[in-house]
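Let me begin by presenting the structure, written as structure tokens, before commenting on it.
Just one protein chain is left out here, and the rest sit where they should.
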Amino acid sequence: MVAQLTEDTKPVPAGGTPLTHKRENLWQDAFRRLVRNRAAMIGGTIILILIFIAIFADFIAPYPYDKGVLTDQNKVPEWMGTLFPTMKPYMKTSDKYPFGADYIGRDIFSRLIYGTRISLSIAFIGATISLVIGIIYGSISGYFGGRADNLMMRSVDVLYAFPGLLFIILLMAFFRSSFAKPQVGTFGSILGQIDSHMGGMFFIIIGIGLTAWETTARLTRGQVLSAREKEYIEAARTVGASDVRIMFRHILPNIVGPLIIVETLAIPAYIGTEAFLSFIGLGINPPTPSWGAMISDGAQSIRTYPNQAIFPALALAITMFAFNFLGDGLRDALEPRMRGSQ
Amino acid sequence: MAATDILIRVENLVKYFPIMRGIIFQKQIGSVHAVDDVSFNIIEGETLGLVGESGCGKSTTGRAILQLQRPTSGHVFFKEEDLVTLKRNDLRKMRRKMQMIFQDPYASLNPRMTVGEIVGEPLTIHGIDRGKELQDHVDQLLHMVGLDPAYANRYPHEFSGGQRQRIGVARALSVNPSFVVCDEPISALDVSIQAQVVNLLEDLQNELHLTYLFIAHDLSMVRHISKHVAVMYLGIIVELTDRDELYKHPLHPYTKALLSAIPIPDALAEAKRQRIILQGEVPSPVNPPSGCRFRTRCPIAQKKCGESKPEFREVGSNHYVACHLV
Partner (left out) sequence: MGRYIARRLIYLVVVLFVVSGITFLLEHAVPGGPFDREKALPPEIKANLERRYHLDDPLLVQYGNYLNDVILPHLTFHPATNNMDEDYLFNFRLPGGLWLQWMNFGPSYASRSRTVNDIFRQQLPVSIQLGIMAFFVSVIIGMPLGIMAALKQNTFFDYFGMSIAIIGVSIPILALGPIMVWLFGVDLKWLPPSGWGAQPPYIMGFIPHQLGWNFFKYAIMPALVLGIGSSAIIARLTRGSLLQVIREDYIRTARSKGLIESLVIRRHALRNSLIPVVTILGPLFAALVTGTFVTELIFGIPGLGKYFVTSINNRDYPVIMGTTLLYAVFLVIANLIVDIVYAFLDPRIRYS
């Protein structure tokens, strides 16, 4: 049977037309799916709005975040009385402050607005650091394999066993104390100055980066390991591609998808961690406003002036929602076979 | 066979894969004898077919020749150069002369690169072309394998299996190699497409004066395309001769068994024929049987088959067999 076929059949040039008519690559396809996901679009829009607020905070906020008018302590606008009826008997009203003033007389609304800067910076810079370190570490470990990989992963495993929050608390305590009052001119003092210029964010970002890269590294390594065995990698090697070229041109583009998904979904955790650190006093230096610190301040007076804690809590919740929705949408878009079962 | 005609000379090629145990400190506790002392020559412009069942080491042989897997020992001469001793940079330059066509048309193309990029990548790596010339060269290659160059900016998932295999052929031929290892290039395709692809390979061989090592487990397809055929079993070659001789006068019991399994298109003759059915399972390549490896399944095995390894020797004109009983 084979003999008969081979004699007469020749490759047909017209047989070279592809099967599909659409011209799109996998990224465009995923993007289309993402846009159709309403929840993800809502999340994305919220994030864009927050970015806008953060950049133009100076123009949007009606008051500065650090100067309080002491005589305006704890004042609230009228409508809060209906929202929080327990406050009615003793509240002092004023129309100056949209969400009320805190215990030093600072405007809560303005502080919330400036707070977006903190939360978003932590979110994006933290995610970037985690991705950069994690991808480099994981790729090297996964690509070269063998003993090196074994050793590298075992180290990460042990570090991983350290309860995350505990580790970060210890780190922050360490950073704060050792770099707070060092001798002038040493490395420590330089770091300390960077940190105080950034309102305390520098060390928080380092702390988060140091704890977050482990998951990214492990994920990257897993992806690299499975990508490495694919035949097109072997094909690339056959045509003479160098290791570097294989890594950047063949492996990385194919694994970047899941990494971005995971990172986006991890961002709420970063924001939450910073909020908690500020809550216990190990985070952002006052008076720079962080939603976590505002919750901490407000928690003191939760019985009397609940608005001071609840509004920052809402801000935190909304931001984390947005990132979660977006991350979920990304995941559905980039891995469509999971849809309906995830 | 004049010495100047030989393109590839494989001498005592050995490839063992170590089996490791342990978590932090790893120890080798054994090895898989994938290729165990294999020698043959491939003449320029001709096709050597390499057949055997799954796991016999034929794919590993192909990869070891191309140095995709570095051999444990042995020599692979491309003309006069021993590939085994080449350093990385020299080896990369040699890659222009020898290429591979892979088995799985779905996995051998990077899903995130366009077809044009895939075919053009070897040209970029070796600095052969750039810019407009690169485009033209890629178009020319696509046309040569029967694909419309207008679709160079499509992605692999938009093509069928047979078309993707052609893309793989175009990629392999882009650097103008003299030697191509075809690792089961049609096993993953529908039967009707198989013929097209094989014809394409033959036409290209004639046009470009290519030398093929055609690895397959389908004997009838190998018969069509090869000039010489080697039969492998559990890491060693058991018979090697030219194509017609093998199919008319097979000598090794394994070859005879394989050939008897090919269906004959004549129903009456097929019904009357005696099939040789091999008993038992293929032994593990970690611990091959002593003496002749085939003796555990051989229908005519005798005591001396277990005592010493049969020599791979010439028993007719250009007909090599590894068996005590021939």
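For clarity, chains are labelled A and B in written order, and residue numbers in each chain start from 1.
Methods note: a residue touches a chain if its C-beta (ideal position, glycine included) is under 8 Å from a C-beta of that chain, and two chains touch if they have at least 3 such contacts.
The structure presented is a predicted model; accordingly, all values stated were derived computationally and were not measured.
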Message = Considering all chains of the complex, which shown ones does the missing chain contact?
response = A
Query = Looking at A:69, A:104, A:159 or A:225, which residue reaches the missing chain?
reply = A:159
Ask   = Out of A:44, A:100 or A:298, which touches the unshown chain?
value = A:298
Key: Selected residue (touches chain absent from view) among A:63, A:99, A:232 or A:279   = A:279
Query = Going by the touch rule given at the top, which residues of subunit A touch the chain that is not shown?
reply = 39, 84-86, 157-159, 161-166, 169-171, 173-174, 177-178, 268, 271-272, 275-276, 279-282, 292, 295, 298-299, 302-303, 306, 309-310, 313-314, 316-317, 320-321, 324-325, 328, 338, 340-342
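The criterion applied here is as follows: only the chains that are shown with their structure count from here on.
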Query = What whole-number Å value describes the gap between the mean CA coordinates of subunit A and subunit B?
reply = 50
Key: Complex interface listing, subunit A residues touching subunit B   = 1-3, 5-6, 9-20, 23, 25-26, 147, 150-151, 154, 230-232, 234-242, 245, 249-250, 253-254
Complex interface listing, subunit B residues touching subunit A = 23-24, 26, 66, 68, 92, 95-96, 99-100, 102-104, 107-114, 121-122, 125-126, 142-143, 145-148, 151, 153-155, 158-160, 162-163, 166, 168, 171-172, 174-175, 191-192, 194-196, 198-200, 203, 220-221, 224, 265
